[in-house]
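Here the complex is missing one protein chain, while the rest keep their positions.
Up next is subunit A:
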Amino acid sequence: MDRFSWSNGLLEINETLVIQQRGVKLYDGDDKAKLDVGVALLSTHRLIWRDLKNHECCIAIPLSQIIFFEEQAAGIGKRSYIPALHFAKIVIHLHPAPANKEPGPYQQSKFSYIKLSFKEHGQIEFFRRLTEEMTQKRWENTPVSQPIPTATGAQAGRTRAVGIVGIERKIEERRKETDKNISEAFEDLSKLMVKAKEMVELSRSIANKIKDKQGDITEDETIRFKSYLLSMGIANPVTRETHGSGTHYHMQLAKQLGDMLQAPLEERGGMMALTEVYCLVNRARGMELLSPEDLVNACKMFESLKLPLRLRVFDSGVMVVQLQSHSEEEMIASALDNVSEKGSLTAEEFAKLLGLSVLLSKERLLLAEKMGHLCRDDSVEGLRFYPNLF
């Protein structure tokens, strides 16, 4: 504790407040310091402690004095028969005090380490910040002049604020602190944004390299890289699909479609062409329309998500969404019945009969032909289907 110096607690120009924590009690080594519970402030340059009740009692130590620090876990102690709850502490080991150190609360101490006890918690964050600052060593970039020494050591270091000037100064201080706190809070987010931007840029540059086939990327590596990107949700890195519209989005979309399409599908006999689905869905949505690609990708996930819908591709390339309960054999048998009843049918007639779209009715007839139930009559009159009497 003899490493500390009295301070007025004001931050210098290049010094930034990193974090502050109330309810901190200082320990000189293992012994409680003869100070009350106060506020611990971590800045880019110093560790400051201020008494809660007596704001003028403020001490600080430069961060460069810290050799090493660690956490000490909380626990239940059994001293003197009364189990006392020990709070988590941070133990900070310090360099010996420099010769020109300003006077502090302790003239000397047999310990070269201090402890901060967090009675109101917050040690995890404090520790994290301390680690950060000790890693970054920002005080080295912007050296801060030592605070003005006060006349007497026993008294608090702050110049006595008297009258209105003092009040104004206090308000100013508080405002600065609040400001710093706010920018502090958002610093995390902006750091994240910066990192994310870097990641996106990196993946984009690599993707471009792949596209231009520059660099020494082999075919193997290209495929592997693409698979990594895919697993991260960037399906096609060259398009704009790097902003949360990856597979997770498609999964959600698939679920939504599953709910939305039940009723229309049943109305239309269990099968709808994908184009019809596209129109229906986008009309219902109104805004935030789906792109065709998104729709197809979402539909492809029906099976894996165990939804009662299926995306089906016919030989001719036509894509439909159909209910899982839809049975193709039944459809074909009924188609055969219809055709036999009428002798022969064209696709248009069949569509009219069943209330299906012409495209789908043709698909069904073609499927029946493929199965050998129907045969075709192709002439100048058009394409007709007959029951297969051969």
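One rule holds in what follows: a residue touches a chain if its C-beta (ideal position, glycine included) is under 8 Å from a C-beta of that chain, and two chains touch if they have at least 3 such contacts; residues count from 1.
Here is the rule we go by: contacts and distances are computed from a predicted model.
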**Study point:** Absent chain [UniProt protein name; select from "Armadillo-like helical domain-containing protein", "Cytochrome c oxidase subunit 3", "Tumor suppressor candidate 3" or "Vacuolar protein-sorting-associated protein 25"]
**Key:** "Vacuolar protein-sorting-associated protein 25"
Study note, to complete from the structure: Across A:Asp30, A:Asp188 or A:Asp378, the one contacting the chain not displayed is A:Asp378
Point to revise | Touch list for subunit A against the chain that is not drawn | key: 344, 369-370, 372, 375-379, 384, 386, 388-390
